[in-house]
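Yeah, one chain of the complex is gone here, protein chain that is, but the others are all in their spots.
And then subunit A:
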Amino acid sequence: MAQAAFVGIGAYTAALATDRLHLDHTFSILLGGLLAMTVGWLLSRPLSRLSELYLAMATLAFGIVTYIVFANVSVITGGLDPGITISRFSIFGYRLPRSNDFFWVCWGALVLSAFIASNLASSKTGRALRALKMSEAAAASVGIAVVKEKAFVFAMGAFFAGLSGGLFANVSRSFNAASFNFNYSIDLLMMVIIGSLSRVSGAILGALIITLLPMVLDNFEHGKTLFFGILIIVIIRFAPEGLIDTAVKLAVRLFRRPPSAQKVS
């Protein structure tokens, strides 16, 4: 629930590091990721004692507090007005030929992140995380250091959020604190709920839907929010594990019919 805060940390770090410290754009984006990761790691320590609802509340509170800081420390962040700007992206001094070419940098980052995230999920760390979600006692009994693993994955999540913040800063070139408010955290949460809670591909699909759908619905000014709300309720009701998992299940059911079903048809 605090992902918007980490995206914000990444975005402001990238903007400030390039325009005030005159660091390289690429390096600044990485720096934003690392700073978000550090904050995430520090935050995970006290949070590791909380579970479920309390954890959600605490991260939510952190998100709101961070937003207030972004909005009010306008000397550094530019607050809500005038916001902050960042110079045009360049890789180690080499400026991309067209400003739209930054698109490819973002895709590169997506591919790299998806690669790392799917490796993580299929590694022993991924297995450890799935294990401790189901039983912390049993996870500890096979040598999984519960607090350490939680801190690691929280920090990783914060790192990628920070990285995306840096990319966002370079795409928009000008932004203000409103970009990192509570609604944005909800959007991020919706992306994984709609796509899949357990698959990397689900997060990507969810991001596409949540980003593109409002654009498609732009013509129906007033119906937009309503339609969006209904869609999400339908998905949560009929595909509670996310669209991808439901699609996989459907495919399995279609192509691998049980013998009894074949007899009937």
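Please note the rule applied: contacts are C-beta pairs under 8 Å (C-beta built on N, C-alpha and C of every residue); 3 or more make two chains touch, one makes a residue touch a chain; residues count from 1.
Here is the rule we go by: contacts and distances are computed from a predicted model.
Enquirer: Report the protein name recorded by UniProt for the chain absent from the figure; options are "ABC transmembrane type-1 domain-containing protein", "AB hydrolase-1 domain-containing protein", "Heme exporter protein B" or "Branched-chain amino acid transport system ATP-binding protein".
Expert: "Branched-chain amino acid transport system ATP-binding protein"
Enquirer: Of the listed residues A:I91, A:V111, A:A145 or A:A251, which contacts the missing chain in the full complex?
Expert: Checking each option in A:I91, A:V111, A:A145 or A:A251, the one touching the absent chain turns out to be A:A145.
Enquirer: Any idea which of A:I116, A:V171, A:L189 or A:L231 touches the chain not displayed?
Expert: Residue touching the absent chain, from the options given: A:I116.
Enquirer: Please give every residue of subunit A in contact with the chain that is not shown.
Expert: Touching the chain left out of view, subunit A contributes residues 115-116, 118-120, 122-125, 127-128, 130-131, 134-135, 137-146, 152.
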